[in-house]
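Beneath this line is the structure, given in structure tokens, with notes to follow.
Shown here: the complex without one of its protein chains, the others still in place.
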Amino acid sequence: MQTTFAWVILLLPLLGGISLAAWPGEPPRAVTRLIGVGSVVIAFLLALSIFGQMLMASPDQRTFTSSLYQWIDIGGISLDLSVLVDPLSVMMVLIITGVGMLIHVFSAEYMEHDRDYRRFFAQMNLFMFAMLLLVLAGNLFFLIVGWGLVGLASYLLIGFWYERPSAVAAAKKAFVMNVIGDAGLVLGALLILRSLGTLDYQEAFAKAPLLGLGSGTALAICLLLFVGAAAKSAQMPLHTWLPDAMEGPTPVSALIHAATMVTAGVYLIVRFHAFFEMSPLAGDIVAVVGAVTLIMAATVALQQVDIKRVLAWSTISQVGYMIMAAGLGAYSAAMFHLMTHAFFKAGLFLAAGIIIHALHDEQSLNKMGGLKKHLRVAYFGTAAGCLAIAGAPGFAGFFSKDDILASALSAGPVGVFSWVIGIVGAFLTAIYMFRLLFRAFWGPEPAGGYSPTPRPSRWWMAVPVTILGTLSIVGGWVQVPFGWTGISDWLAPVLADVRSPLEPSHTGEWITIGFSTAAALGGIAVAWYLFAQDPQRRSRLANVARGPRRVMGEAYLIDQAYDDVFVEPGRELGTVLRDTVEPRGPQGIITGTTALVRGGARLISASQTGLVRSYVFGIVAGLAVAGVVLALVVAGGS
Amino acid sequence: MAEQITFAIAALGTVSFAIGVVFFKDAFRAAVSLIGTLLSVALLFIVLMAPFVAAIQVIVYASAIVVLFLFVIAYLGERDEVSGPDRLDPLAVFGWLALFGVGAFGTIAVLTSQFGPDSTPTTTQIGAPTSIGNAFLDQHIIAFEATSLILLVAAVGAVLLAKRAVQLEGGR
Partner (left out) sequence: MIVPMSAYLILSIVLLGLGMLGVMRRRSPLLLLLSVELMLNAGNIALIGFSRMWDDPSGQVFALVVMVVAAAEVVIGLGLVVAVFRSRMNLDVDEMSSMTG
């Protein structure tokens, strides 16, 4: 039953997307909404029903697989089109369909005035299908299929407004960097296949211990899988595509680049924890990368002026928290933060969408101010999201971040290092997020006011923001330290094979609560001092540390570095090949052949002089030659 | 003895007049040299015991054909050979070489070959008109008919050329 629902959940957005894509002409807006939004709504309801059924069963009865079709069976390798319905995948499905549903509803109004309404929903549905396939797949192969399709959907949606060159460039950049990750992922899969002979989850995870603890193969597999995860989840050094991906419509940024696609990497690591257990070194590397990314992105976010870019860098930073947790072995903490992040980040993006929509596509913080009296819903959503992301006590982000950091303390020296980075990061997060809140909503309106006045949004856009804002407040209460452990209990069946599960110690817990609260409140205070109290203070500070701040603002010039190392040499190589190698080589062969033929023809036609006497000469000469040859032959013979 | 002397005279005449044909700049003199050549060749034919052919040579070749040439030379007026840039100058060397090659081949071939039956009858009737007539109508009847066809074609061609020539000059 559950698996049947799972197949239907997969099928609905696929059919929705295909029917919208193949629709001749433009259907009426209402029909597009019905199909595009409706498919996701029904999928969410089915997911809820699966969840409910699983809740009613006992914990060890919550794993189901279903195979639709045996696709390959050669040489001992067999691949089926199969799904795995277990607590982990259901958690992801709920998040994807739930938040996805809210975002689809939001987009129904946000994209109202766009010419390509149908195409938008077709591509969004395609994305939903791909993401669901990724999390529901029962073997690594179909995960990779979903992975690739997700990358495709991301490319299509980032470049949705394809008439903008910047959007097209951003889409290409995202796709290329994702392909780098894909290569790593596929290599990792092949290595698994070669060492264990199977790609099916249940078999592979059971056989993972055969690799041997700390073996080179395990390390290689984990690192290759991590390359894929890093590309998809925008971790260093493959993070540069995400800020540029803000060229896409805001709902796209909310869904793909905040709540779901970028979390696919985290899902991957958690799903494959059996392998990461076999290579502690790989886990440490992953954690360090996550930590470094986290802090780097936080510093860059401080300098951003475009509202969506602040949120983009913030996403990179928060996913860094998740990756860090997964690397250390705090899998359920990572998933918990994934969930809360989906709530508040999607909420923040949608609220930003309300602002952008109301201000007629204005995205720069420099042109905002005093919006709290105009856009109340957006204010609520943003405020709730900021409090959550900063980790203010009681809000969703507080509990999930806390879970990560407290577990980190029990994870050895790398864990402690991660803890320190995490606390500093939390401080910075509070600063930059409240900078956004204060500059957009508080303070005076920009000179001249807003013209035309910001238009308010209807229920389509207001309700999802409100729901997500509420979830940012209450969503964290399912996993409370010293209290209810909803998430870790839920995921326990999946994580049963973790050797030494990471449990935060009591002292660790208290230390973490203390420091993280201090960091959060301290950051809010700093932001309030700098940005809320006296708006002029900001301009006075503009000259402080201008150099380093410029570097931070430019994302540490990583993009420029990539340009110098990869893009420019590539272009040079292309030019050299085009100007030098090709004319001589392939082109040269072709032109050479024609030149040869033409030259030969010219040579031969030289004898066609049209002069009688030359022809006579030819005859005589031929006769002479023939005669001499004949004479020699005869003389030789006789 | 007489035969050899006659041959020598005829051969000498042939070659000298031939040189005249090739090298005289004046068309008229070249045509007259041709007459000399043809008569010398007729003499050769007589030495070779082909009196009928010699007679035909004189009547047809040395008279009719050369007269045709003279007609045209006279019609075209006094004109010397055109002298202007010779477009085949570069090939001159090769031309001489080719000629030399032909000559060499021929000479070698002739000198290294053995000729004919060991004995040739000193007198023969094959040159007589009877014999030739018989040969034409007996063995070589097809050649005979084909030749007459060629003559017909030539006659028709001449008429056509003349017609066109008349039209060019404004006649009917």
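Order of writing sets the labels: A and B. Residues in every chain begin at 1.
Convention: contacts are C-beta pairs under 8 Å (C-beta built on N, C-alpha and C of every residue); 3 or more make two chains touch, one makes a residue touch a chain.
Only a predicted model underlies this, so the values are computations on that prediction, with no experimental measurement involved.
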| item | value |
| --- | --- |
| Chain not shown, touching residues in subunit B | 3-4, 7, 11, 14-15, 18-19, 21-22, 27, 30-31, 34, 37-38, 41, 44-45, 47-50, 52-53, 56-57, 60-61, 64-65, 68-69, 72-73, 75-76, 79, 81-84, 86-88, 95, 99, 102-103, 106-107, 110-111, 113, 115-117, 120-121, 124, 126-127, 131-132, 134-136, 139-140, 143, 147, 150-151, 153-155, 157-158, 161-162, 164-165, 168-169 |
| Positions on subunit A where the hidden chain makes contact | 605, 608-613, 616-617, 620 |
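Note that in this section only the chains that are shown with their structure count from here on.
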| item | value |
| --- | --- |
| Geometric centre distance via CA averages, subunit B-subunit A, whole Å | 100 |
| Subunit A residues within the subunit B interface of the complex | 609, 611, 613-614, 617, 620-621, 623-625, 627-628, 630-631, 634-635, 638 |
| Partner subunit A, residues of subunit B touching it in the complex | 87-88, 91, 94-95, 97-102, 104-106, 108-109, 112 |
